[in-house]
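A single protein chain has been omitted from the complex, and every remaining protein chain is retained in its original position.
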Amino acid sequence: MQNARLSAALERIASTRPLIHHMTNLVVASVTANLTLAMGGLPIMASAKEEVEEIASKSSVLLLNIGTPTSEQLEAMKLAGFMAKELKVPIVFDPVGAGASRFRTKAANDLVRELQPSVIRSNLAEALSLLEEDARILGVESLEDDEEAAKRAAMELATRFGCVAAITGRVDIVSDGKDVGRTTGGSPLLKSITGSGCMATTAVACFLANEAPIKAAALGLSLIKTASELTLEVKGPGSFQVALLDAVYRLRGGL
Amino acid sequence: MQNARLSAALERIASTRPLIHHMTNLVVASVTANLTLAMGGLPIMASAKEEVEEIASKSSVLLLNIGTPTSEQLEAMKLAGFMAKELKVPIVFDPVGAGASRFRTKAANDLVRELQPSVIRSNLAEALSLLEEDARILGVESLEDDEEAAKRAAMELATRFGCVAAITGRVDIVSDGKDVGRTTGGSPLLKSITGSGCMATTAVACFLANEAPIKAAALGLSLIKTASELTLEVKGPGSFQVALLDAVYRLRGGL
Partner (left out) sequence: MQNARLSAALERIASTRPLIHHMTNLVVASVTANLTLAMGGLPIMASAKEEVEEIASKSSVLLLNIGTPTSEQLEAMKLAGFMAKELKVPIVFDPVGAGASRFRTKAANDLVRELQPSVIRSNLAEALSLLEEDARILGVESLEDDEEAAKRAAMELATRFGCVAAITGRVDIVSDGKDVGRTTGGSPLLKSITGSGCMATTAVACFLANEAPIKAAALGLSLIKTASELTLEVKGPGSFQVALLDAVYRLRGGL
């Protein structure tokens, strides 16, 4: 059973309490810290170049998210990322908005090439941007929802960068370059709140503390889709966001 | 009917999916991104000087909010603003806390003069500060609630800066320098949450993608007041904030 597998993996997080170093955007810092706690992990949000290497070195996983990038923050991401790479702390990368500006596209491409993340979690447009293919992107939202294109992009991303690629959309796709998995379901309201993609990235990062990349990616995407279907008494995107955190916590066996 | 007019305008947003470029403060970044999505628009939060011109040039509306200003962010706002002005991308300006420090007052005045926004959305004290009149301001909250003063300030702001002025308070005032409109109603809890003014600014920005400034301003203020009256099961400011997003979404016809 899917929920039983999720609960067992969440239990492993709660019993190991991994530290998840987030270098993320200011829009989702609060909700992703709360998601990490709801999953049983310990979040630390730290972006100052003076401390990121030390904090990355003590962390179980490093999450890099370029949703509101500045050149200073990108520089600090590289410092943290090189330290993580050296110490074999796995990296999860979320190229938010790659394709929306040349600055972001270049930043995303540089980080992927230099840091070799274990998992890239993105939407289809961002994935295509990393592959230097033409993407219809408007802002940070992907307007494409083409399962076959997502499968091809995930395979290609995974192969080219030696990582696991997790592309979210109506159907979620995970690939290690050899196989491709798909997950359906999930509430349509996931598209009506900011940060649902960033939350998926955080979920992958938390699972990555104890699981291999391909399994962590599948579990992370599945957690968000499953929790979104378990939300109770939802009357719109405000109550959905609240109920989503509650559902994650209940899946873990709390309350 | 008011709700029918709002719903029709929200439908125009949902069918055009305008990109709303927010350069805003870190307190409200999350809730205003969520409001944009609830209204059917696409938010992008971007403040790095390296990308703001490109993103502003692709956007339907540029929103500038100085709630937690830094000199770097103000410089980037000018870059984005000049690009928007050149390309006739309309600008909505929210002079949060103008009057609370000389730094903010000067920043607000500079931006208004140089960028000529289509709409200024503020409270009365901030409006008086832009007019270099004496305002009783404490922090970012306006302590005045004087409808006649708000009408005079809105007329004067609109005339002096060639824009539409939208001043929120117990009674909301909108003026294009010739006429003055007023809207009453709204939940008293709007004063008990942070960012209700910033949400009004975002609402105006979303409507401005498809409507003339005077109509966008009236619709934006009306949306927040109307949604605040449609909130369900509210037990305090926490649940009010959640219910407010839900109500906007329902007005749009979702759920």
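A few comments on the model shown:
When the chains are written out, they are named A and B in that same order, and each has its own residue count from 1.
Throughout what follows, a contact is a pair of C-beta atoms (placed from the backbone, for glycine too) under 8 Å apart; a residue touches a chain by one contact, two chains touch by 3 or more.
Since this is a predicted model, take the numbers as computed values, not measurements.
By the touch definition given at the top, chain A reaches the unshown chain through residues 17, 19, 26, 29-30, 33-34, 37-38, 42-48, 50-51, 54-55, 58-59, 232, 241-250, 254-255.
Listed here are the chain B residues that touch the chain not shown: 25-28, 30-31, 67-71, 97, 100-104, 138-141, 143, 191-195, 234-239, 241-242.
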